[in-house]
Structures are given as structure tokens and as C-alpha cells.
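Below is one structure, written out as C-alpha cells; the observations come after it.
Missing here: one protein chain of the complex. Every other protein chain is in place.
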Amino acid sequence: MRRPTEEAPWLRWVLCLAAVGVALLFLVLPLVAVFAEAFRRGWGPVAKSLSDPDALAAVRLTLLVAAIAVPVNLVGGVAAAWAIAKFDFPGKRLLTVLIELPFSVSPVISGLVYVLVFGAQGWLGPWLEERGVQVVFALPGIVLATIFVTFPFVARTLIPLMQDQGRTEEEAAATLGAGGWAMFRRVTLPNIRWALLSGVLLCNARAMGEFGAVSVVSGHVRGETNTMPLHVEILYNEYQFVAAFAVAGLLALLALVTLGAKAVLERAG
Amino acid sequence: MRRRSALPGLGLALGVTWLWLGLIVLVPLAALVLRPWELGLAGVWASVTEPRVVAALGLSFGAALGAALVDLPLGLLIAWVVVRYRFPGRRVLDAAIDLPFALPTAVAGLALTALYAPNGWLGAPLAAMGVTVAFTPLGVAVALAFVGLPFVVRMVEPVLRDLGPEAEEAAAVLGATRWQAWRRVVLPALGPALVSGVALAFARAVGEYGSVIFIAGNRPMESEIAPLLIVARLEQYDYAGAAALGLAMLLLSFAFLLVFGVMQRRLRRGVM
Partner (left out) sequence: MIEVRGLHLRYGGVAALDGVDLALRAGEFVALLGASGSGKTTLLRSLAGLEFPDAGQVLIEGRDMAAVPARERGVGFVFQNYALFRHMTVFENIAFGLRIRPRGQRPGRTEIARRVEELLALVRLPGMGERHPDQLSGGQRQRVALARALAIEPRVLLLDEPFGALDAKVRKELRHWLRGLHDRLGLTSLFVTHDQDEALELADRVAVMRDGRVVQFDTPEALLAAPADAGVAGFLGDAVPVDCVVREGRAWFEGLPPVEVAGVKGGKAVAFLRPVDLLAEAGAGEARVAAARQDGRGVRLTVEVAGMLLEATPTPGWAPRRGEACRVTVLAARVFPA
């Protein structure tokens, strides 16, 4: 006799198989395809295309961009979460909505807005150009666009958790004599460390993998303003499929590591 | 009224937050809102009603809506199985749901193209059945369904977990069959979450670029998405035209999200 809230065994099997089938065909197979295409001719071409100077330059640029964008969003995200979760102030709801805004904007538009401000016909473009500062089609533009698209990650993972934890532990620390910094470092930070790390990981994965926004502001100068995803596109358009999939495989690996780390963190937190 | 608090740092935190938000998000978005009008009202209207633009907007919004609607049953199925059943591989399935979140869009685009190309693992058998996916609007929808699926699953999952079996037990005790309990108790409770999942999947899909352009074929009037048209206008230094199209996209998707929001509120009221 089965419980009244259970489906018949055959139905359970069908549903499980269907779900696993959808996941395999629709979600996992593309990932497999990346590696299969990359290793179509074995290790040799993969190693060769990954050690190509342009590929290495793309890897370096990607790391550099993430190394700037992630800390900026870390500081901003923690500040926003501290203000929103621990205080009441006018404009709090508006601020919360605005922080989420970049997620509802197309990546192409995220790049576009910087071209509108800093491009050759942008608001500040000509003024900056006279002073020899180039933003669009250069590193600053790529960094700005990346910060934009990864903007909400840290704040949105922290805010619900910190709201949930309330402010009494911080108040207890205050009555025991703790100043602002000691309170944050010894009480708040340890309570949010896993969520913070998880937010940073997601932010980083997106920063390294961003394509649309960066594509608009990059100018696609090989070896100079090409990040890894842009490099993938160029290789693909030049019909260097193995090389394209090799670099794509490296990016896919980053995604897998991020997912794995996130799963571990979720169990730790 | 701002209340004083025993915790320090509100001023600093708000200062940092508004500076960060202002410089990175608000000022640039202001440019998007202000620049199109260099064309004048008529110019903006002409610029967003060109046949090629209308076709691209139609494809972007149509395919996004279609993809989100396909994600609805698939996402519900996966969420149900992950929450309710214990079977080998459940953990892996759970982790795989986030793949489209984590996979860089260009990589996803490349992979989907390879899979669904006429000689690909999935494209070849489909071609044998007379279905062409890659380089058609159908390909666009497939890519958009891929990026949107996790949104539906992740919105439904917590609600389903929260729901627990009690409500269904109550229904069973009152004489409902399994199907009736599901149809009348479970589904309505999931309604608002399903709608917001679909709304999120749609919002993400409308603006999607990287995972689409490889598989789309990008033929004007047929398989060209609106973001690609923005890029094309920028390449011709038509900043105002690009901004006009960007603004139009943004306003249109907010309008759609508003409709989803109203639907969600209706459903929620029905539940409570």
C-alpha cells in the first residue's frame, strides 16, 4: 500500500527518467560537445592553441579584468548589503531595486551605455580623447562593462542572509565595547563568509565569461583588447574550430569549478 | 526619517553604495535614456519602426516568450523530481540545473551550434526528420530556452519544498485523487513562483546575445535578434539609433514584466 501523497511507482520512474533525460540532452550535452569538439584531434592541437600568444594574451586580459571588477563589486556589494540589511533609511527600497537593475538589462545595452558616454561621439569621449585617455576599445571600457554586468552578484547573495541574521549580534558586540571595524571583522564577516565567497565566485565566473557587453566596448584588437570569450568568437569566425573549442573548453572548466565550489559552499554554510 | 542606530557605518556604506551605483549604473543608463532624442521624436519613431528593426524586435520578444513558455513545463518537471524523489544521480541533476547560469554565453552559443548544426549530434537526426534548428528562428528559441531554464527551476524549487506533503495529505483525506490533489492544491500554490520563473527566464532571454548569435545565422528580417542590430548600428557610429533601439527594448521588456507582475499578483490573491 503506498502513501496517499506518492505517485504510482511507474509514474515516478517515468518522471525521473524524463527529468534526467531533459537535463542530459538539454543541459549536459552542450558541455560534453565543447570538450568533444576541442579534443576531436587529440591533445596536440588543444595544447597548441592554448599556448598561442594571442590566446595567452586573452587569458591575461581576462584575469586582469576580473581582478579589477570583482574587488570593486565586492566592496560596493558589501557596503550596500550593510546599509540595506542593518539599517532603516529613506530610499531603501529604491536602492534595492536599482542594485538589481543591471540584471534586467541586455548585455549589449550594458556595453552600449558606456559607448554612449565614453565613445568617439559620446558625452565624455572627445574631451577624454584630447587628454589622451581612451576608455572605449581599451581596458577601462572592458572593465567598466564587466563591473556593470556583474554588479548585483555580491549584494544580492548577502542582503537576504544579513537581513535574516538581524542586528542583535552586532548590538551585543557594541554593548561589549566593540567599535565599527571590530564589530564587522569579528562578528559580521564570520557570519557571512560562505555567502560572501559564493557571491564572489559567481561574480568572478560571470566577469571572466562575459561576452556581449565586453564585445561592444572592446574593439576586438587581437592580443590587446580580446578577452577569452571574444577570442573564442574570433577563432570561430576564422573557422579555427578546434582552437575555438579549446579556449571555450577552458572557460567551461571555469564554470564547472565554480559550480562545484558553490555546491561545496552551500553545504558548508 | 532616518533613525539613529547603535551600529556604525551607515553614512560610509551609503556613500560607497551610491557612488558605486551612480558611476557604474545610473549615469551610463541616463545616457541611454537621453541620447536617442538627438534624432527628434519623429526620428526615434522612424528608427525603431524600420521593417528590419520591427522584425528583429519581433524575433527577440517572440522567441524569448516561446522559450520561457517551453521552460515552464520542463522547469516544473525538473523541480518536482529534484524536490520530491530520491534516486541515484539526483545530486548531479541538481548541480546540472545551474550549468546555463555558469557557462559563459559564448561557450554555450558555440556548443549549441555544434550540437544542432545539420551535421551535429542532435542536428543530424533532427534534419533526418525534416527539422532544421541551427541558423533559423527555431535555433534562437532553443538557445533562449537553454539560458532560461534554471530560472524556472530555481524559483519553483523552494516553494515546492516549503509546501511539503501536508496540503496534499489533507486533500487525500478529503477524498481527492492524486491527480485532483495535484491539479487543485499543488499547482495553484506553485502558480506565482512559476510566473516569476517564466518572467525571469523571459527577461534574461530578451536581451541574450552571446548564446544566440552563433546559432541564429543572423539573416536580416529572418533570424536577426534586436541586440545584434544594436551592435550593427554602433559599428556604423549611429549612436542615437543604437540608443533608441536599446531604449525601446528596455521599455518593451519592462512592459512585459509589468504584465507578468500583474498576473503573479492575481494568482497570489487566488491562492491566499
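Note that the chains are named A and B in the order they appear, and that numbering of residues resets to 1 at the start of each chain.
The definition used in the following text is that a contact is a pair of C-beta atoms (placed from the backbone, for glycine too) under 8 Å apart; a residue touches a chain by one contact, two chains touch by 3 or more.
Every value quoted in this text rests on a predicted model; they were computed, and no experiment measured them.
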- Query: If you put the missing chain back into the full complex, which of the shown chains would it touch?
  - Reply: A, B
- Message: Going by the contact rule already stated, which one of A:47, A:182, A:221 or A:257 would touch the omitted chain in the full complex?
- Response: A:182
- Query: Among the options A:17, A:97, A:133 or A:172, which residue touches the chain absent from this view?
  - Reply: A:172
- Of A:104, A:121, A:134 or A:191, the one touching the omitted chain in the full complex: A:191
- Query: Of the residues in chain A, which ones touch the absent chain?
  - Reply: 168-169, 171-179, 182, 186-187, 190-191
- If you put the missing chain back, which residues of chain B would it touch? 1, 3-4, 6
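Going forward, only the chains that are shown with their structure count from here on.
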- Indicate the whole-number Å distance between the mean C-alpha point of chain A and the mean C-alpha point of chain B. 17
- Message: Using the touch definition from the top, list the residues of chain A that touch chain B in their complex.
- Response: 4-5, 7, 12, 15-16, 18-20, 22-23, 25-31, 33-34, 37, 72, 75-76, 79-80, 82-83, 86-90, 95, 98-99, 101-109, 112-117, 119-123, 144, 147-148, 151, 167, 170-171, 174, 179-180, 183-184, 202, 205, 208-212, 215-216, 228-230, 232-233, 236, 244-245, 248, 251-252, 254-256, 258-260, 262-263
- Item | Sites on chain B touched by chain A in the complex | 1-3, 5-10, 12-14, 16-18, 20-21, 24-29, 31-32, 35, 74, 77-78, 80-82, 85, 87, 89, 93, 95-108, 110-112, 114-115, 120-122, 145-146, 149, 165, 168-169, 172-173, 178, 181, 203, 206-210, 214, 227-228, 230-231, 234, 237, 239, 242-243, 246, 249-250, 253-254, 257
